[in-house]
Structure formats: structure tokens, C-alpha cells
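Left out: one protein chain. Kept in place: all the others.
Up next is chain A:
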Amino acid sequence: MTATLDRPAPTHLSPRLTVSTAGRILRQLRHDHRTIAMLLVLPSLLLGLLYLLWKDLPTMPGQPSTFDRVGLTMLGIFPFVVMFLVTSIAMLRERTSGTLERLLTTPLARLDLLLGYGLAFGLAAALQAVVTVSVATTVYDLDVTGSVGLVVLIAVVDAVLGVALGLLASAFARSEFQAVQFMPVIVLPQFFLCGLLVPREQMAGWLQAISDVLPLTYAVEALQEVGSSTEATGTMWVDVGIVAGVALLALALAAATLRRRTS
């Protein structure tokens, strides 16, 4: 038995190092003004396009307008997609610049690094959600029956899910080209099957079964609950719990696939 073939050490979490890492990631973001502007403004602009698309179409009496239904759902999908992409590229940069290898020789635990990413981009997503929800409800007259605070909360949990899946996916990407293509692979099926394009109860049984195991489905259902009930419903909290649980699971898996020793 050789001592050099040791197993990865048990991860020692340190909230101080997690926060310090999140601070570093946010500082990197702060130097990149265009990215900040795009993060904050782009979802509102895209939502505006959807608003104009459906503005003059008639609405069935007694039904929510198409924009109210789709726009609300998009508030959860934007942060998920954007944070997935941003994180998988950021992690790939850590890998190619050698900073990841260096971090792995320091006392920073692997899960600290990944939680740092979750925290940093979760905060960025919160800011993004506040801007987008404010613009949607004031400029585009988006009607939300429930609390807009809950919409922001769900958007942030979705963003953290995007971060976690992005970190996990980047472990399997050897190049930027691969990393970018993980986006359609992981994001699009969830988007198609989440119940926005076709209501889930109208899907074929086996598609519904796939939809049942995709986390974005629960994020969309949570938003629909907020859209239709004045009070937070039990279903909504269960949905939020499922999305958060999957995000934590993905972060743990990403930490497990992050090898300290490489060939």
C-alpha cells in the first residue's frame, strides 16, 4: 500500500472560506461592467419582447392573459439558463487558467469553492430578479396574484439550480466548445417538458414521467402557484424545497467529481 495513493480527504467546510470565495467571484464580476449590465437588463428586455408579442392578442374571458402565464414562468427560466451558462464558463476558466489546480493545493475545501459560486451567483440572481420583476409588474403590467417577493425567491432558487448544474456539467467538459453545448443538452429538455409549452396533464404518460424527474418542472409549478393564489400554498413550498434539494445534490455531486489529483 503506498501512502501517495491516498483518498481525497473528507471535506472540511468552512463558512469563512465559502464567503471569502463568493466575495472574490463577485469582485471579478464587478470589474466586468458589461456583464453586470447584461445580467441586470437583458431579461427585462427579452420579457418586453414577449409583452409586445402578445399585447394586442385577445384574452379568453376568465383566463389569465398569455403574457401573464408565460412572462411569470420566464422569470424563473431566465436566471436558470443565464446562471447555468455563466457558471460553466467561469468554472472552465478556473480549470484552464490553472487557478483551480492552485486552489486545490490550498486549505480551501472543494465544496467551499462550489458553495462560493452558488452564493455569489445566487446574490447576482437576486439583484437580477428584483430588477426584472419590478420592470415586469410596472412597465409590462404583469399580473401576479401572489407575492412578488416569492417570485424573487423562486427566481433565486432557480439560479442556484442553474449554478449547481453548470458546475456539475463543467466537470465533464474538456473544452469551451463542449461546455457551451451542455447548455442545450441540460436546459432545453427541461424547458420543453416543464409544462409551459404543453400543459403537463396533456402530455403522453412517459413524457410526463420524464417531466416528473426534471427539477425545472417544480420551479415552473411553484411560479404558477404564486401566479394563481394570493397566499403561499403548500404545493409551492414543496416545489421550492425540491428545486433547492436538487441544487444541493448537484453541488455535492460536482464536489465529488472534482478530482484533486489529475493525470
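Some points to look at:
The definition used in the following text is that a residue touches a chain if its C-beta (ideal position, glycine included) is under 8 Å from a C-beta of that chain, and two chains touch if they have at least 3 such contacts; residues count from 1.
Everything that follows uses one rule, which is that contacts and distances are computed from a predicted model.
Candidate names were "Pyridoxal 5'-phosphate synthase subunit PdxS", "Carbohydrate ABC transporter membrane protein 1 (CUT1 family)", "3-isopropylmalate dehydratase small subunit" or "ABC-2 type transport system ATP-binding protein", and the UniProt protein name of the unshown chain is "ABC-2 type transport system ATP-binding protein". Touching the missing chain, out of A:L39, A:V86 or A:L108, is residue A:L108.
The chain omitted from view is touched by exactly one of A:D32, A:D141 or A:E231, namely A:D32. Annotation for chain A: contacts to the undisplayed chain at residues 2-6, 9, 12, 16-17, 20-21, 23-24, 27-28, 31-32, 97-99, 101-108, 260-263.
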